[in-house]
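Note that one protein chain of the assembly has been removed; the remaining protein chains are unaltered in position.
Chain lettering (A, B and C) follows the sequence in which the chains are written, and residue indices restart at 1 in each chain.
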Amino acid sequence: MHVWLDIMMIALIASTSLLISVRFILSAVYWLAFQSLVLSVLTLVFGLAAHQSELLWIAGLTLLIKAMLIPVILRRALARIGLRRQAELALRRETLIGGVIAMWLIGYYVTPATPSLVGSHMFLSVAIGMLLSGVLVMITHQKAMMQGIGLIVIENGLFLAALSTSLGMPLLVDVGIFMDVFVVVLLIALLTVQIDELFASTHLARLRRLRG
Amino acid sequence: MSAIWPFMILAIPLVTAGASLVPLSTRRRLAIHIMGLLATSASVFALAATVTAGGAMETASGFFFVDPLSAVLLLVVTLVTLISGLHSIGYVRQDVAHGELSVRQERQYFAWFHAFTATMYLVLMVNNLGITWVAIEGTTVTSAFLVAIYRKAEALEAAWKYLILCSSGIAFALLGLIFLYSSAQDVYGPGSNRLDFTFLARTAHALPTPLLLTSFALIFVGYGTKVGLAPLHFWLPDAHSQAPSPVSALLSGALLNTALYGIMRIVILLLHTASEPFVVHLSLVFGLLSLAVAFPFLLLQQDIKRMLAFSSVEQMGILLFGIGVGTEASFFAVILQLFNHAMTKSTLFMTAGNLVQQYRTKQIPRIRGVLSASPFSGTVLLVAGLALVGAPPFAIFSSELAITAAGFAAGHPFTTALFLLLLAALFGATLYQLGRMVFGTPTAVRMTHPSRWTTWPLLLPLALATVLGVWMPHPLSELFQGAARVMDGRLL
Amino acid sequence: MKTIHVLATTLTALLCAAITALGWAALQGVSEMTGPYQVVPDSPLVIVFRIQPLAGLFLCLLGVSGMLSAVYAIGYHNEYRARRYGILLDLGILAFILAMAVVLLAANVFTFMLGWEAMSVISFLLVIYDHRKPGILQSGLLYAIMTQIGSAFLLVAFLILYAYTHSFDFATFAAEAHTLPPVVQSVIFLCSLIGFSTKAGIMPLHIWLPRAHPIAPSHVSSLMSGVMIKTALYGFLTVAILWFGGGAMWWGVTVACLGAISAVAAATLATRARGIKQILAYSSIDNMGLIFLCTGIAMLEFSLHDIPLGMLALLAALWQTWNHGLFKTSLFHGAGAVLYATHTDSLNRLGGLARSMPKTSIAFFILLLSWSALPPFGGFSGEWVMFTALATAAAHHLHSPVGVLDVIALLALFFTAALTAWAAIRLYGIGFLGQPRSDAAQDARDVPRTMRIALWIGVTLTLLSGLFGASLIARLAKALSGIPERVTPVPAALTNGPLSSVTVPTVFAVIAGATVAVWALVRLAQGKTRTRTAPTWTCGGERTPSMQYSGNGLSQPLERAWPLVLTPLAMRFVYRPAYASVVHSATFFRKLQSGNVRSYLVYLFATIVLLLVIARVGGGVR
Partner (left out) sequence: MISVSQVLLLLLIAPFVQGYVQWLKARIQGRRGPSPLRPWRDLRKQFAKEVVLSDAASWISRLVPYLSLGLVLGAAACLPVLSGLPGPLLASGSIFLFLSLLAFSRLSLLLLGLDSGSAFAGMGAGRDLLFSLLVEPTIFVSLLAVGLPTGATAFPGILRAATVNAPQNPAVASLALVAITGVILVETGRLPVDNPDTHLELTMVHESFLLESSGRYLALLTWSAQIRQVLWYTVLFDACCPWGISDMDTGAGLSIAILSFVLKVLLAGSAVALIEGVSAKWRIFAVPRYLTFALALAVAAMLADAIL
């Protein structure tokens, strides 16, 4: 049992780290989908282990929205602006890898000692690590779309944190969060496409008209 | 009977939003819009009245929780909504006439407008802090559409920054809530009401302090980003300046306060616990920081709407400082300040909108001699500006005086003295910016207002801000004091 | 329009009459409270008024000066014929007077600050009434900002007292102020000194005054110079003497030195200012300087427990306040008349007004005599009392270091007097005499009757208070019975000096009599004067107005003798650098908002990490 949990944990870590350092935005989207898939499976496992029917619903929602709908939306938006768009980094890939590792370590260090109900205490640190890595994505990437992806990584991290500390938020809250995330992604896709139309690029350096 | 109001308050705007999308004749849509506004306001007033009479109330088996504090904010939001809603009619009509907006966009505008207000009402009425979070995130999404409505480069950029910053900031607030939730579960066992304000208000003191501090810090920063506290405020001027002016009024007058409400709730939880000092100092420091950071941007600003936005940052700093002082007197002053700032600032934003449409520029140096060129706008700008900077007899004078007095009484003499000096500096900067627009020789000839919708509504908040300075109707003062008591952790 | 304007001015005049009556009652020793009126329920923010003797003098001054301005306004209003909503000016002045009355009647912090802020804001709006002319707004803003910073300091002073006494009530302050720790007392004193002397135009916080007073409509200038800056003195006296009874020794010394510096420096600057109203503004600073000088000496004496000497100096300060208020009000009215007739007040464009507008120029001449402290007018009486007070103090302390301070004070008084005479002669000699230097001055005509009436009432009042100052001071001495230690009203030093009710009238009679007698005798001996006019002697050359001495020329010797005093030190070494550094740092900070989302995210992230660390530490501490 725990072996599987550890495997999934490693899968999460790996997907996040890879997601940060991809060359093409599209592959980032795929990694995101994979990550969400792992999360939904994890939710399912937790739900079965704790005999919580709510969690099964949430797992389903995760699968539906995060692992399917969101990637599809992002891919279609990407298709509008060109699938081969590169995810440009603000700094060298090696340093970024260092940054990722740092994030994981910070996540491990700052985790408050809350005895979690299921799974190992590691999951929380992984969650916080994911959250931080999401921030790292948003800070280091030059393309608008990647920031959106970073945002979703943060959401995933939060989801995992909730899951690992208290078997997820109350159902209503979780549903609300899913809705928000979904609309946010819609908005991101919309804006990215329009930005690309107006600026002929989604490079953030273009988005610097408003200052002072 | 009173249980129905919350549902109405949520339902009416949503229905109106849906109806606004239906392609009907302009007059019909106008009627729908106005009816929606009035109906919502009416039900909010009804709810506020019941709360004023009967105190805090829980309905829908504890899903909704409305106490004087939320009632005051509901009032603020609905007043600002009503006014900017009426103003929007003339404003959007003008934009359509100028071809800035298509008719389709006009429909979307009103749809999102009402959806946005609905989310804000939700924030102010739910009991579960998780739902509060969801609603606040909802306000971001809905208002982002409104910010981007012009589809111009700057508008898109502003919307993008707004969305990215607020969503990522608020994510941390969610983490904080998760910690709160889990620790509540650890202490009191699992349960669905573990995130309810009513539950936590009774039990928060028993939760482990380090965890409370961590989650407070996270929530503070998260919601603080939305409130526009320095140094998290950078989305604010962009969004305020690029949104249509009625929306800017809504953002500044309603949204910021709604986000601040989120912080207030958490502050209430922690106020009389072991973690009070942390809360107090954090609030004081960030309040002063917002004042200090707002000053240079305000002083050198050339864009009228950005200038007003930075003044909002300043005002949020004042409010947070008042919260940090942490006595009932200061809380009352904070409520007063909040209310009057909402009124004056929304007036100013809508006047700015009129000026931008009249002068066809946002550049302050190009907007001169308003008093001569367009007496109505000039007078409103002058009066509202004086009310904003806290000149007597307007209420902000009293509230600021009360906040500083409370600060000295609460034993923060140096902080409060610094606060006073910053206020004086900001007074100067704001007066300078407004003065060089209102006075001087006009750059344009005498100008008229396109529509009466853009002028008359402004008189309502202005009148309120003026009257409250010299006389406060008894029910209102009752409500405000109730809110102050709520913030002081009593009435529970 | 016209009728409503007359209506408003009448209303103002009536209000001022009421205020005067109130002040007179206060001087009689009436002391009553009204209120409290709750503005914000269950909070210290209540409005309470109290009539108290010290305020009586200031109320009288406000009332009289307000009435003069109201009468003056009737005619002067034509100057603003072209403006829409001219009624706003009248209403503004009405509100201004009301606000000043509130300040003088306030009995607690809230009421005082309410009146104070209202006074500042309204006067700012009145100052920029001509806002379409270039440069007006900048000066007005400078005024508004300076005064706002000042009131911030005031509020700090009051709130420290509030923090210690847990009361907003001035009576409580008066009762408990001296129980505070000395350091706190000194902090309060310094804060209130900064706050009030900003308003009073004491150097180096005066810079707004010579810019704001000249640009305002003339009757507004006269209210500001005549009354508003005096309200600051009232506030300062309340804090420093009524509450702290003079305080520590160095308080008085500080105030006296500031006053002396302001007096001499401002008088020097007055001798070379370009415009009439600017000259008058500087002379207001130097008069406030003298008044603060006497106040400082009074505080010093109180701190040395030389109560009679202290009372004497205080009396001198108040008496000069009254006289300066009177003649400065009317002088600004006179300057307004010149503006009205010529639309310029720059000396080098005037000249010959004594011929072209004789009625006005005679009134102005008499006011000028009062201003330059010449007998038998009010200004003279005030200066005489100051002289007596300082000399008595000097005689009393001649053998101690304090005596040296008194001697310095006397020197300051003498120099100020001489410099004021210089400024006055320059103003009148260049502005009113000689040949007109411009067509505007050439075509000037006497101003409408109402304005002249206002001027002549002012003349009469200043003459009366010069001749019969005795009874007025006796009345005024009552006003000082509010001071902690009660003393005999009129100190002996005055009764046989300036206040002996015979002296000044007799001297006046002698001078007038002698003049008339001489005239009569000459007339008897030589008959009627046979006169013939001829052009002024210009060494035989052909004469033009530009050959006359200009205003700059007349002050040039001083600029050569005392170059240092004439350089605007405060402006050069304090304000310009401060302003530059503010703007510079502001431009630097604005770079924070680079427009780059990623940097904003970094700020956000950094804040979170910082707060988490603090939370950890804080949590560890608890």
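Quick note on the criterion: a residue touches a chain if its C-beta (ideal position, glycine included) is under 8 Å from a C-beta of that chain, and two chains touch if they have at least 3 such contacts.
Since the structure is predicted, the reported quantities are computational estimates derived from the model, not experimental observations.
The chain not shown here is in contact, across the full complex, with C. Within the whole complex, the absent chain has one touching residue among C:21, C:175 or C:547, and that is C:547. For the options C:174, C:265 or C:373, the residue in contact with the chain missing from this view is C:373.
Only one of C:4, C:33, C:512 or C:569 touches the absent chain when the whole complex is considered: C:512.
Residues 351-352, 354-355, 358, 361-362, 365, 369, 372-375, 380, 383-384, 387-388, 391-392, 394-396, 398-399, 403-404, 407, 410-411, 414-415, 417-419, 421-422, 424-425, 428-430, 432-435, 496-498, 500, 502-503, 506-507, 510-516, 518-519, 522, 525-526, 529-539, 545, 547-549, 553-558, 560-561 are the ones on chain C that touch the missing chain.
Keep in mind that, in the parts below, only the chains that are shown with their structure count from here on.
With centres computed from CA atoms alone, B is the chain lying nearest the middle of all the protein shown. The distance from the centre of chain A to the centre of chain B, each centre being the mean of the chain's C-alpha atoms, comes to 31 Å. Rounded to a whole number, the gap between the C-alpha centres of chain A and chain C is 69 angstrom. Residue positions of chain A touching 2 or more other chains: 135, 138, 147, 207, 209-210, 212. In chain B, the positions touching at least two other chains are 160-161, 164, 168, 210, 214, 237, 297, 300.
On the chain C side of its complex with chain A, the touching residues are 590, 593-598, 601-602, 605, 612, 616.
Only residues 128, 130-131, 133-135, 137-138, 141, 144-145, 148, 151-154, 156-161, 163-164, 167-168, 171, 174-175, 177-179, 181-183, 185-186, 190, 192, 195, 210-211, 214, 237-238, 241-242, 297, 300-301, 306 of chain B touch chain A when the two sit together in their complex. Remark: chain C residues 39-45, 109-110, 113-114, 117-118, 121, 128, 131-132, 137, 140-141, 144-145, 148-149, 151-152, 155-156, 159-160, 162-163, 166, 168, 582-583, 585-587, 589-590, 592-593, 597, 600-601, 603-604, 607-608, 611-612, 614-616, 618-620, 622 touch chain B in the complex.
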